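After the structure tokens below, expect a handful of questions from me.
All protein chains but one are shown in place.
Per-chain residue numbering starts at 1, and chain names A and B are given in the order in which the chains are listed.
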Amino acid sequence: MTESIKRLQTNARMSQVVIANGVVYLSGQVPDSAGAAIDVQTKEILTRIDTLLASAGVDKTRLLTANVWLSDPKHFDAFNAVWDAWVATGHAPTRACVTALLMKPGLDVEVAVTALA
Amino acid sequence: MTESIKRLQTNARMSQVVIANGVVYLSGQVPDSAGAAIDVQTKEILTRIDTLLASAGVDKTRLLTANVWLSDPKHFDAFNAVWDAWVATGHAPTRACVTALLMKPGLDVEVAVTALA
Partner (left out) sequence: MTESIKRLQTNARMSQVVIANGVVYLSGQVPDSAGAAIDVQTKEILTRIDTLLASAGVDKTRLLTANVWLSDPKHFDAFNAVWDAWVATGHAPTRACVTALLMKPGLDVEVAVTALA
């Protein structure tokens, strides 16, 4: 097996970035700003995704897919406002967005993306 | 970076189809028929998936993965009846099916698939 897997920011539980077979995979990102307004939480996540993509040598113009989890459908419009402004024009990924309670109180949004390496 | 990404039905928020690196990715599909019976909603989604796969030059015999979200576990059997009849014999994808409240009232099922390009 000669194919390589590159793992960044890795620990015993997960890697924040895995690069293999031409694809960059990112772990689901949650904000540090638990309890903040949804737009604040979303901006924090998307900034972190930008940084993680950069660490893998790519950027958001190469996004393939996005999975979005919101703690409540009431956050949908405010999340989308930040999301739509962030997405690079002409480079929108596929997306699935559903409701899910997240692992810690006050976390209202989680986003996981993949990009072309 | 010479690899190409092809995006179909793309707007500021998402692309319904992304093709890259040998894989066809579809966005999570939800029905227009919100509030209809689960079998009606499911048939609508699966027909749309057939159409989106065709737009990418493939069909359901090339499915790799499926993610299914149901608004309530009580829909599981009725969803499966439609799903099982739709899957091409001998070509079933991997699947994960969990409960999630969707983004608009009356939406009871969302399905996101990938296929081999």
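Brief remarks on what is shown
Here, a contact is a pair of C-beta atoms (placed from the backbone, for glycine too) under 8 Å apart; a residue touches a chain by one contact, two chains touch by 3 or more.
Every value quoted in this text rests on a predicted model; they were computed, and no experiment measured them.
Considering the whole complex, the residue from B:Ile5, B:Val23 or B:Ala78 that touches the absent chain is B:Val23.
The hidden chain makes contact, of the residues B:Ala12, B:Ala37 or B:Leu116, with B:Leu116. Taking the complete complex into account, residues 1, 3, 5, 7, 10-18, 20-21, 25-28, 67, 69, 100-104, 110, 112 of subunit A touch the chain not shown. Within subunit B, the residues in touch with the undisplayed chain are 21-23, 62, 64-66, 70, 73, 76, 80, 83-84, 87, 89-100, 116.
By our rule, only the chains that are shown with their structure count from here on.
Spacing of subunit A relative to subunit B, judged by their CA centroids, is 21 angstrom.
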